[in-house]
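Note that one protein chain of the assembly has been removed; the remaining protein chains are unaltered in position.
By letter and in written order, the chains are A and B; residue numbering begins at 1 in each of them.
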Amino acid sequence: MAFLDHVAILQVAVPLLAAPLCVMLPGRHLPWALTLAVSWFTLVCSIVLLAEVSAGGSIAYHLGNWPPPIGIEYRVDAINALVLLVVSGISAVALPYARRSVEHEIEPDRHGLFYTAYLLCLTGLLGVTITGDAFNIFVFLEISSLSTYVLVAAGARLDRRALSAAYTYLVLGTVGATFFVLGVGLLYMVTGTLNIADLAERLPPLAESRVVQAAFAFVVAGMGLKLAMFPLHTWLPNAYAYAPSLVTVFLAATATKVSVYVLLRFVYTVFGHEFAFIEPVLAWLVLPLAVIAMLAGSVVAIHQDNLKRMFAWSSIAQIGYMMLGLALASASGLTATVLHLFNHALMKGALFMALGGVMLRIGAVSLASVRGLASEMPWTFAALVIGGLSLIGVPGTVGFVSKWYLILAAIEKGWWLLALLIVAASLLAVIYVWKLVEAAYLQPAPQDRERVRDMPPDMLIPLWVLALANIWFGIDAGLTTSVAGTVVNAFLGGGS
Amino acid sequence: MPEAITEHYNYWLVIFLLMAGLFVTITSGNLVKKIVGLNVFQTAVFLFYISLAKLEGGTAPILTGEPERFSNPLPHVLILTAIVVGVATTALGLALVVRIRETYGSIEEAGLQEADRQDELRAAAEQGR
Partner (left out) sequence: MSLLGHPLLLILAIPLAGGVLVACTGRWPNLREAVTLVASVLLFLVAYRLMEEIGSGGRPGLVLIEVLPGLPIALEGEPLGALFGCIASGLWIVNSLYSIGYMRGNNEHKQTRFYICFTIAIASAMGIAFAGNMFTLFLFYEMLSLSTYPLVAHKENEEAKIGARVYIGLLLGTSIGFQLVAIIWTWVAAGTLDFEPGGILRDAVPPAILPILLALYMFGIGKAALMPFHRWLPSAMVAPTPVSALLHAVAVVKAGVFTVLKVVIYIFGIDLLAETGASNWLVWVASFTLVTASLVAMTKDNLKARLAYSTVSQLAYIVLAAALASGLGVLGGALHIASHAVGKITLFMCAGAIYVATHKTEISDMKGLGRAMPFTFGAFCIGSLSIIGLPPLAGGLSKWYLSLAAAESGLVIAVLVYMASALLNVAYLMPVVVLGFFGRPDGAPADWQHEPVRLPWLCVLPPCITAVLCLYLFVDGDSVIALLLPLME
């Protein structure tokens, strides 16, 4: 089967080749249709890949039949198969939703360009995830980032602040990527390879080398910027708040997850957490920052009036959860991080999709503007509530599953204070979710607003697919936990 | 100590450029100057890659048959890619600055922040009514 042999490269090549094609397509519907087809194709690819590696093996694909160290290798194991699924899955669900939302928010003559940037962003994110070459990660990261800046700036038609948000994001994102590539250069200097598997083999004897330690610092700082680790998060709230709805859905659900994946990969595969200098970094730097992010992100979210920015701040808090699990460096902690990668994509995807619907109908997403809207858009707000409950971590939703493992990890270590802080952050989430619930359900609609209809079905269905996935994977977490288990075994089992 | 500087002068240069670039990026209030700072910052990394590939007396890696010392070509190739990325970033950044100038009428960070704050207040006032 030729398809099965080359599925790893098709995953990235198809969206990459579709992008220039998309520029040439006329009108508004053709570019959308092409993007939709490509997204669904990548979803099929990632399902095939996940099915093959979920048992614990890995797939290696040599580009142009050049074996590594000369050629670039794509290597798929459980963790990046899962992230591929998240990226392509969210894209596949979001695109049916995209058509009306983009028609409403983007200039009619720019749809081809918009979808081209979107395809490039998809290519980049998939590429970062699938590649087994450290420098290749940088290249794909910049492909996705550059197109992301464009996509964020595309929100300028509705709010000019999208431009300044995109600019800030560009500057900080470039600094982050440059730090990362500097770290990769240092690693290359001492090991002479860029292949991740080779790096992992050659680094342990060099653990005492100052160069390797500096490389680690640059990689963590660079990725910290890209994934909005507190206090390097400043670009995120405005970028999410003013980007077009589709872009917010896609970015919030995938972009930071991919960066978290890269960090996981470097900390646990390339360096290996048993490196003597990594443990204190995790325990004394990443962990406190994660806790601060968790609490501060939630507190700031409570005080936001713009709902997109509220959930953007909540994302910073949720990234704190992921970093916390990573920093705990135990089986339960890593399971929590891997699960939350997947689960948070479902939650934020659903939440931002619902907000996109509100944007479509009333053109604003502030607490004041959604007053009394729940009775007019019952389905949208019901999904919003499900996403919110999931964010809080109510049992029966995905949020509960990841929180369960995170608290478990804290208690296993006997860190009671930490367990209580995690719980406290959940309770802060109750506050901001409930501000939204009260505004939408219990406050009367403003007099001067016309009554609106609910979202059209082609937007509601994707929204509800994600909302129900929040419940489905919260009640039957067998699939996600087994993949996470495989990942954790690979990360922790290899070295120690 | 002096050898640490003289033998590794290329790294000191790189560090200086990195810091200078980052400093300009962070402190400059002018959006174009920020992009220039970013450029310097990225160029430092290019230099770093290229200089680490250089061997004393090494030539271009053309196989002539004789045993020869030649520079590692891989970093050069990588940096070709990185330069492309850098150019794209600069182009995009400048394009954004142009758009910002068109809509805000300013390319000073202070003016931009003030305008954003005004937008915020206006939005709040509209909803408050």
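What we mean here is this: a contact is a pair of C-beta atoms (placed from the backbone, for glycine too) under 8 Å apart; a residue touches a chain by one contact, two chains touch by 3 or more.
Source: prediction; values computed, not measured.
J.: Considering the entire complex, write down the shown chains that touch the omitted one.
T.: A
J.: Which of A:Ala368, A:Leu408, A:Leu468 or A:Leu492 sits in contact with the chain that's absent?
T.: Hidden-chain contact among the options goes to A:Leu408.
J.: Among A:Ile392, A:Leu436 or A:Ala467, which residue is in contact with the omitted chain in the full complex?
T.: Of these options, the touching residue for the absent chain is A:Ile392.
J.: Hey, which subunit A residues sit against the chain that's not shown?
T.: Contacting residues on subunit A, toward the hidden partner: 389, 392-396, 401, 404, 407-408, 411-412, 419-420, 423-424, 426-427, 430, 434, 438, 441-443, 474-478, 481.
Operating definition for what follows: only the chains that are shown with their structure count from here on.
J.: Can you list the residues on subunit B that touch subunit A in the complex?
T.: Touching subunit A: residues 18, 22, 25, 31, 34-35, 38, 41-42, 45, 48-49, 52, 74-75, 78, 81-82, 85, 88-89, 92-93, 96-97, 99-100, 103-104, 112, 116, 119, 123-124, 127-128 of subunit B.
J.: Report the residues of subunit A in contact with subunit B in the complex, numbered from low to high.
T.: 135, 138-139, 142, 146, 149-150, 153, 156, 159-161, 163-164, 166-167, 170-171, 174-175, 177-178, 181-182, 185, 188-189, 194, 305-306, 364, 366, 368-369
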